[in-house]
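Only a single protein chain was left out; the remaining protein chains are all shown in position.
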Amino acid sequence: MTSKTDTLEVHSSTDIVLIRQAVRKWTAELGFSLVDQTKMITAASELARNALEYGGGGEVRFEQLEKSGRRGLRLTFEDHGPGIPDIEQALTDGFTTGQGMGLGLSGSRRLVNEFEIASTVGEGTRVTITRWK
Amino acid sequence: MSAQGLKKGRLAGIVGNHEAEILANWVGEQTAVKGRRGASLNESELRAQCEAFLRAFRESLNGAASTDVESNEWRAVRGMLDELSRARAAKGFSSSEMAFFVMSLKRPLFGLLREIGGDAQSLADTTWEATEILDRMALFTTEVYQKAREEIIARQQEEMLELSTPVVTLWKGILALPMIGTLDSARTQTMMESLLQTILDTGSSIAIIDITGVPTVDTLTAQHLLKTVTAARLMGAECILSGIRPQIAQTIVHLGLDLGGMITKASLADAFAVALERTGRTIVRVRTGPGRESTATAIGMDPPA
Partner (left out) sequence: MERIPILRMGPFLLVTIQVDLHDRLVVTFQDDLTEQISRTGARGVLIDISALDMVDSFMGRMIANIAGMSRILDAETVVVGMRPAVAITLVELGLALPGVRTALDVEKGMELLRASRGLRLGKEEDGDLED
């Protein structure tokens, strides 16, 4: 069940900072532990930067979830960039086509409870992450 | 089972007209049984609860169109049952005792219905309605009770987690984490967080993780230990692993785990000696009398000349 939603734009590196601050606020409201807050913020930072660098910008949707008494936060990053031809490869540690350390996707997957990625070449990429309290 | 529509408010009327009588019989019903188990509710407390419940029950019956206790019309009754079940779960009542609270209302209610009589058809209908409502309420109660117990257990587990990972200061700047028992993922995680926090709070640059009391180590646990050591290093503190049993040493090698740059020592004492050395201290024996060495040792605060 979704009890609260919001959407933020990702068009500049300042937006990444704003997204991090928003994730901090949402996770704190949900009562996440400091470590869990930090993990979710870091994952969001990685994915927002991916959307900006590889997808040419996009947006992130925030959803506060509630399932059988557990509360969580789901973030969906969507861009309309070139897409990822080989997702398997993109999820490998150390694989990069850009400036980072190649830990954006693989690393953020380890920081959350649920991770979903869908990408179509020429249309864009959508990454959904969820972390439960 | 599908909820049934209530017929002409007959049940509501009967309960409304005979509330006092039902209450007396109901309380009697419960005290008779309770005497055997010696439960910890006194009679006036029980009477107050029953009275309040019966009032809510009558009010909901008046307004309700169906026997579906989950529906909005029964909210007041559900709220009351919820509160009662939780309170009793916390007091240590069993789930059958809790269900009996609702079930025991059957005999006084059915007795009354039989007494009032009427034609066979309406008697059967009303009895069925009452049965359905009470059964559903009993089920609801048991569910709430179960949930409350689960919450209590979860809380106790959490408290135990905190208790089972004590971080102690061995000396200024030297921490020890003696681990005992099986290490699961959740426990290792809590341990990791409390160790790192204590490193920060005390400004300790060395932490000894002693696993003498840990019977086995699997891949996951070993990885958690490694992560702890790496995270501590990122903060600027060093970890020493001590008390590795022979079987665990074998397991680690067989699993192909790389303990990397981690310092390992056979015993906590050895690890402590290393930690002292690293912080520029040493242990020396002191003399207490002329020509006699005492058995006690003291720790020199300064590096050896």
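Labels A and B are assigned to the chains in the order they are written; within every chain, residues are numbered from 1.
The definition used in the following text is that contacts are C-beta pairs under 8 Å (C-beta built on N, C-alpha and C of every residue); 3 or more make two chains touch, one makes a residue touch a chain.
Quick caveat, the model's predicted, so the values are computed rather than measured.
Colleague: By the document's own contact criterion, which visible chains does the hidden chain reach in the full complex?
Modeller: For the complete complex, the undisplayed chain touches A, B.
Colleague: Which listed residue, B:31, B:94, B:146 or B:205, touches the chain dropped from view?
Modeller: Of the candidates B:31, B:94, B:146 or B:205, B:205 is in touch with the missing chain.
Colleague: Looking at the whole complex, which of A:9, A:93 or A:114 touches the chain that is not displayed?
Modeller: Result: among the candidates, A:93 touches the missing chain.
Colleague: May I ask you to list the residues on chain A that touch the chain which is not drawn?
Modeller: So the residues of chain A touching the unseen chain are 13-14, 16-17, 20-21, 24, 34-35, 37-39, 41-42, 45-46, 49, 93, 99-101, 103-104, 106-108, 110-111.
Colleague: Across the whole complex, list the residues on chain B that are touched by the chain not included here.
Modeller: These residues touch the chain not displayed: 192-193, 196-197, 199-200, 203-205, 227, 230-237.
Keep in mind that, in the parts below, only the chains that are shown with their structure count from here on.
Colleague: Let me have the rounded angstrom distance from the C-alpha centre of chain A over to the C-alpha centre of chain B, please.
Modeller: Centres of chain A and chain B (C-alpha means) sit 33 Å apart.
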